[in-house]
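Here the complex is missing one protein chain, while the rest keep their positions.
What follows is chain A.
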Amino acid sequence: MVGMSVLRAGAGFAARLNQLKHGFSNGRLLTRTVPKTESAAVRYGSHGKQMFVFKPSDYYDRRFLHLLRYYILLTGIPVAAIITYINVFIGEAELAEIPENYVPEHWEYYKHPITRWIARNLYDPPEKNYEKMMALIEIESEKAEMRRTQMDVRKLMREKGDGPWYHYETMDKSLIDYSPKSTPDN
């Protein structure tokens, strides 16, 4: 590639030199003017001389961008259409005072219809979460209390020794045979 351009430049230079040799004397080379081949103003009816342009392949880039647009718009357009439909035809809720003797459902505290739908069908009511958390806390606190009382009971029984724990079963005293030691002469 580089060699080609060097060869082309060399060929152009050689052509200029040859022209000079034929037409004029050798002494005054630098003062001669040489007519350039491209300096005439030519107006084409078409797009000019067809060039075979060398450039690196853009196949992969264009393929990537095409696929990106395709996969984004595949779900993007339906989602945008649905959301536009909901915003135009169903609309957002209006703020109102809670009527007398009416307890609103947990989804009626949200404004946008999609949020309301999600709160109604997908999420649990916040009261349920609250109660679940309180149930867990109750269970854990009862467990902690039981463990603490067990620890105290164990300590006291071990210390005092009058409880059902920390005493080992012995045999009935009536089964003991005192006969070997009952008389002083055995």
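By our rule, a residue touches a chain if its C-beta (ideal position, glycine included) is under 8 Å from a C-beta of that chain, and two chains touch if they have at least 3 such contacts; residues count from 1.
The criterion applied here is as follows: contacts and distances are computed from a predicted model.
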Not-shown chain resolves in UniProt (candidates "NADH dehydrogenase [ubiquinone] 1 beta subcomplex subunit 10", "Potassium channel subfamily K member", "Serine/threonine-protein phosphatase 2A 55 kDa regulatory subunit B" or "Large ribosomal subunit protein uL13c") to "NADH dehydrogenase [ubiquinone] 1 beta subcomplex subunit 10"
The one of A:L68, A:I118, A:M133 or A:M146 in touch with the missing chain is A:M133
Check each of A:A41, A:L95 or A:L175 against the chain that is not shown and name the one that touches it.
-> A:L95
Taking the full complex into account, find the residue in A:R63, A:K111 or A:H167 that is in contact with the omitted chain.
-> A:K111
Missing-partner contacts on chain A, residue numbers = 88-98, 104, 108-111, 116, 130, 133-134, 137-138, 140-141, 145
